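Pasting in a structure now, in structure tokens, and then I'll have a few things to ask.
Only a part of the assembly is drawn; its chains keep their places, and the rest are absent.
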């Protein structure tokens, strides 16, 4: 039960995570309100072109301004942890981010979306992955795409971007020959790829549940269906708007995203559609499982009732007969006839057999 | 139970509040029909530009005409209470409001909407907040946006605009440097921000209910689910049309709303979408909880039936046997054999054990 509860709690936390932290009263829009438990920011830089690769952790935010000015190559600045407001404010200045844009990135959670600003694109997405205990972890990632940089922001440590990093480190990889837009695509694709293991895990659970319910419907099964529905709802809320967001990026006429990368984004779009299709199918399957469960339960109650009814219907009349001849009337002639007792036993046996035949005919005995 | 009933009543009043007060028979359109329990109007003025701030209560409506004529700065005239028709009529004249516009503002409730008139915009919205007992209070606010003024009208005292007022009072705030359109945006944003605590409260209640039902399904739980559904329906009706209304403001080509403020309105739009998304998710969750509740109930009925069936199936046959040997026939040989009594007891014990084994095999005893 405990593991069930943990699972359940995870589902719940997912769903209720859309808990907006309001800026302090009187604050102007654009006020940054990072989560109180967000760790101190760690900033990692990957800077590359076809021939060179620079990868390191940045200690002083101010450095970034210099890097951006140098101009050549693509820079990926990856910021994890919002625990220091000064750093965030500094980032806003260096990249010249619109107050609403940085607010959307910091004041999580936001609905996934793509927004087009004058000097950059903002793509807000929700990353999911399986945690240590196969629970679903979910976090908002904000991707700022500029001419020669990609800036990613997330609240907690840990991401699903290692495949992207490995591809950058391979000097012969296509990613090294392309611009910041291709990097942004690779990151978005990695986020969407991260949904598949989660969806598969839910599919496996549904499959196990299906077999468990076919075998024996239990209250625990019911709760697990509810938990899965819960989690599917949360996933759907995360995936659905990403279709629209990728579409916005694809459609926008702009210099920031090249036509070639737009073709790759179409692939992302297909993945988002496929993921939400699968989630919808699982939702319908879960609903069908619920019906199956309820009907199995009704079926079992029906069977319990049949056993009770058969037992009671056979023995209650017999007990009544025994009660009759247990009465103490002075004048009960049958009591004094020697064959009355065995005769009564035979009658009782015939009544019992009659009831059994009756129930067989009704199909309550001997057939399922 | 009483607190439940109060809660419930609140939900109901919300839902049924769309009770249109028809103008008296024979009245032309544009007739004002304020609610009979509306208190006398209190008019507050905030008038500001980057350097000055004037904040006071206006006793004589006529004064406003003079203020509007002076021209410079932004004036926020906030009218609460419709208890005096003469005042309302006077306001209509001063601001030169279209009869249908003022009718929509006074004859509450209306569906949230934005309407474009020649000399002003009318934005009708529904403000919600948590009352003293954490019940949901809801009220219509009508926002008239003109060149240099914002006029807000509401039926009862009390609002969610204090953050806006505080920002105006801070001389360095951005709001002081911008026009009436930004003020209107700030007010609309404050209304939408007001939905979050209410939605969160419902989320918390759903979460508690979920745990309560997992622990022990009770009729009170069922009623609470119904109440929450009720309230979610009411919230949905309030939020949904606001998406469309904000959209109308954003799209309209006009001098009254500057491009910069339109970008801010996009943020409002996102908030409205996020709020309605969350409400939809809660509605599905509530439906799933209902299923969980019903299945728990079926499960429990099933268990009750099992206990009954087991008790009855074990003891009814035994009682019958005891009844047999309680009969008063003269010729019952078994009665006179000394080991018959202990033998019968043993037989009875074996029958009882047989039934227990049978029920164990069926899984009714010893497994959940």
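Some points to look at:
As written, the chain order gives the labels A and B, with residue 1 at the start of each chain.
By our rule, a contact is a pair of C-beta atoms (placed from the backbone, for glycine too) under 8 Å apart; a residue touches a chain by one contact, two chains touch by 3 or more.
Keep in mind it's a predicted model, so treat the numbers as computed, not measured.
All together, the complex described by this structure holds 5 copies of its single chain type, of which 2 are visible.
Operating definition for what follows: only the chains that are shown with their structure count from here on.
Between subunit A and subunit B the CA-based rotation angle works out to 70°, given as a multiple of 5.
Our note on geometry: subunit A versus subunit B, Cα centroid distance of 26 Å, whole angstroms. Residues 162-163, 166-167, 170, 173-175, 186, 189, 193, 196, 200, 203-204, 207, 210, 214, 263-264, 266-267, 270, 273-274, 277-278, 281, 284-285, 288-289, 291-292, 294-296, 298-299, 301-302, 305-306, 308-309, 312-313, 316-317, 319-320, 323-324, 326-332, 363-364, 368 of subunit B are the ones touching subunit A in the complex.
Residues of subunit A touching subunit B in their complex: 8, 12, 15-16, 18-20, 22, 25-29, 98, 100, 104, 110-111, 113, 115, 216, 218-220, 222-223, 226, 229-230, 233-234, 237, 290, 293-294, 297-298, 300-301, 304-305, 307-308, 311-312, 315-316, 318-319, 322-323, 325-328, 332, 334-336, 338, 340-341, 344-345.
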